[in-house]
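Encoded as structure tokens, the structure appears first; notes follow it.
For this view, one protein chain was removed and the others were kept in their places.
Chains: A and B, in written order; residue numbering restarts at 1 for each.
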Amino acid sequence: MIGEISHFLSLSAVLLLSLILIFNLFFSLNKFHPNQLMLSMRLFNQACWLVFISFGMYVYLAISDDFSIAYIASHSNSQLPIFYKVTSIWSAHEGSMFLWIVFLTAWSILFVNSLDKNHPLKKLTLLMLSLIILGFLLFLLLTSNPFERILPFGAIEGADINPILQDPALAIHPPMLYLGYVGFVISFSFITAYLLKGDFELQWEQDIKNWSFVAWIFLTIGIALGSWWAYYELGWGGYWFWDPVENVALMPWLAATAFMHSLFASSKSNVLKTWTMFLGILIFVLSLFGAFIVRSGIIDSVHSFATDPERGLYLLSFSGLITLLALSIFAYRLPDLNSSKLVVSGSKESFLSMNNILMITGIFSIFLGVTYPLIIESMSGEKVSIGPPYYNTIFSPLILIAAIFIMISVDALWQRSMSLKALFISVTAPTLLSLLFLYLIWRATAVFSILAYIGIFSGFLILFSYLFRMINNFFNKKYINKGSAVAHIGLGLLFFAVSMNSILSYEKNLNLAPGESISVNESLQEFSFKDIRVFKASNHDVISADISFLHDGREISLSPQKRKYATRGQITSESAIHTSVLKDSYLTIGDQLENGSWTFSLKINYFIKWIWFSAALMVSGMLLTIFKKKVL
Amino acid sequence: MNQLLRFLIVILPILIVVFFAKVLLVDEEIKFANFEAKNFPAFQMNDLSGNPVKAESLDGIKLVNVWASWCVTCLVEHPFLTKLSKNDIEIIGLNYKDADSKANAWLQKHGNPYLFSIYDPRGDLAFDLGVTGAPESYLLINNKVIGHIQGEMNQIKWETAFLPLIEKAKQGS
Partner (left out) sequence: MKIKKLLVAIYFFSLSTPVFNQTVYEFEDSLQEKRFYELISEIRCPKCTSGSIASSDAPVSRDLKSKVYQLVLDGSTDEEIKQYVSERFGDFSDYRPPLKGFNYFLWFGPFIFLVLISAIFFIKRRI
């Protein structure tokens, strides 16, 4: 019963949103009716609430184990803790799409109601958002219905979710990510509304600035959580695989980062408006592209959800439609948008626009990498694989250029060229120090990898240039933008940590019987297989190996496990990780061999903690920027 | 310049959408039909009865099917293979990482659609062939591998991927 009501509420939301569009598109041929906006707003708010209540009921259905609903039956189980019954809702396509729509609706209702009732763009924004939510609701209800029942009798018990998915980090990762992805519908709709209106005296940046910043934070956290989870759960000690689904999350992130920087230029100094508008539209377009790629099954990826061409075609058409709508109006208005000011070379604006170019190139590279196999396969049937070797090679020079720009541009001036003297000062010391330290690292590690060294050098450039700025700020009271400093230091740290990780980390595969102990090299001594224990846990059987070893003199004890889950009979490996400031020891059990010994895989991963810390820094920097005015 | 940019901004998304629509609509099975022919790897192995397998026995049009007694999906494709064998399709088994006693017992129990099965307990020939697991099927024409299907063989895959290749070969000769 509740399932039917919930379903009905979603359908009613579809009706209301359609009404909004019909009324406004029909009546906008006549003159503007002052009440029409109010009516539309009421309808919109009601439609949004219907969606929220519908989803709330759905959560209730999941918690109360209603296994007559097909989706809940295939993804949940009565033995699951309540937390995981709820999170199982977004563990697959239909439910996660529902969540996506809920967030889309939430952002929209908050934003639209925050606009003053006389705001000239309110109506158009409302219409754009209604159209988008409507399109996705129809997608949900027509092709991916989470409300479908198993008739005539529901399932007695649910099928249980994949044990890998029973994890707190993985539970929050989709919500964070979606909040980020769909948050940029605000900038997309508002800018499109602005372009449709055609009144170029209006200011639009201020209205969407903070909304976009917050969305960026969610997107960053979402990506970082996914990476962190992959690291400690998947068992390979890797945190980023340039998998297509990771890539389609990175593209909007790059566009969003460029957008924010460009917003800075366009609101401070009235240039780069066209770039900023384009980026503001592009972010959501890339989110749509991401949703399409993941849910259409078109690309091989460990994440892929559906393999239904019907879903893919709907998403493709709908995304294509609203993309085309926004970009066409953008192209149409382009002549009117060009500002009369020239960008002065060597000015801050010029660096910001070069940054935009860099980010767009990054986005293009990822797009190329993701679609190239598809293109080649459709042309010649040949299959090509693109992965870390490609992306690392392409991104290395890009981040070097980015680092150089960050180093130079923070001291650049608005609308004036930087003097050569200023340039010289900002560049020399950090560059020399970076080269020096790079040399020291080479002497200390005796490892050389051109790509990694470019990354380390880039990281150093940023870190040292900020070091000097902080010194300058402390002694000479020279102004430093704290939020931007923290975020950029985070970025420099990221470049440094990722590159150091790639040259220093190593792996050892060992084979021992219980009770045995071996010493591998000077760093890795007395690797002892102390004991092997077998026991039962809540819904799985466990084999746990107790290991201790000396790494660089420090004693470390770890107990990696193999688990067999009751419901699906699935066997998973739980790696044991010991973290310290500089490195993680990452131990995984392999298999038992005929003679009773076991294989182990020990990975020593350097600077991993620094990677997570750098993400935290970037988010903190952004938070400082948002709240700066309030603090002052 | 401006005009060109405006044109591109609208045209590029359209082209991308059209491209993806095309990719979505192409039947996946047909993709397997484009396959670079390569020679069947040389081998010196016995069949499940212990007799050496002669290279000539792979001549002509043959379906090589990778199977094992531990392979659950092989049971799923088994009826279809039996049907094929009754329709004059010559199937040769490649018994992959299995014990010959278990393999023979499996054939006794479920029926034997194969002319014979090559016994490959360590997976050496399979490795040279590029086998990724069981079940898997290869289409051989005159000792050249011209088709490869991962996963179970069924009516759809047979008709869209292998049958056209067989027709083409028959016409050729």
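As a working rule, a contact is a pair of C-beta atoms (placed from the backbone, for glycine too) under 8 Å apart; a residue touches a chain by one contact, two chains touch by 3 or more.
Note that the structure is a prediction, hence the values are computed from the model and not measured.
From the set A:Tyr372, A:Phe437 or A:Tyr453, the residue in touch with the chain omitted from the display is A:Tyr372, counting the whole complex. When the omitted chain is restored, the residue from A:Ser78, A:Asn210, A:Thr428 or A:Asn509 that touches it is A:Asn509.
Across the entire complex, the residue among A:Thr361, A:Thr431, A:Gln525 or A:Ser548 in touch with the chain not shown is A:Thr361.
In the complete complex, the hidden chain is touched by one of B:Asp59, B:Asp128 or B:Glu167, namely B:Asp128. Against the chain not displayed here, chain A makes contact via residues 234, 236, 238, 241, 243-244, 272-275, 300-302, 304, 337-339, 341-343, 345, 353-354, 357-358, 360-361, 364-365, 368-369, 372-373, 376, 379, 382-390, 393-394, 398, 506-512, 516, 518, 520, 532, 534, 541, 543, 562, 564, 571, 591-597, 599.
As for the chain not pictured, it touches chain B at residues 1, 5, 38, 97, 123, 127-133, 150.
Basically, only the chains that are shown with their structure count from here on.
In terms of their C-alpha centroids, the spacing between chain A and chain B amounts to 39 Å. Against chain A, in their complex, chain B makes its touches with residues 2, 5-7, 9-10, 13-14, 17, 19-26, 31, 33-35.
The touching residues of chain A, counted against chain B in their complex, run 285, 292, 296, 298, 309, 312-313, 316-317, 319-320, 323-324, 327-328, 330-332, 334-335, 338, 371, 374-375, 377-378, 380-382.
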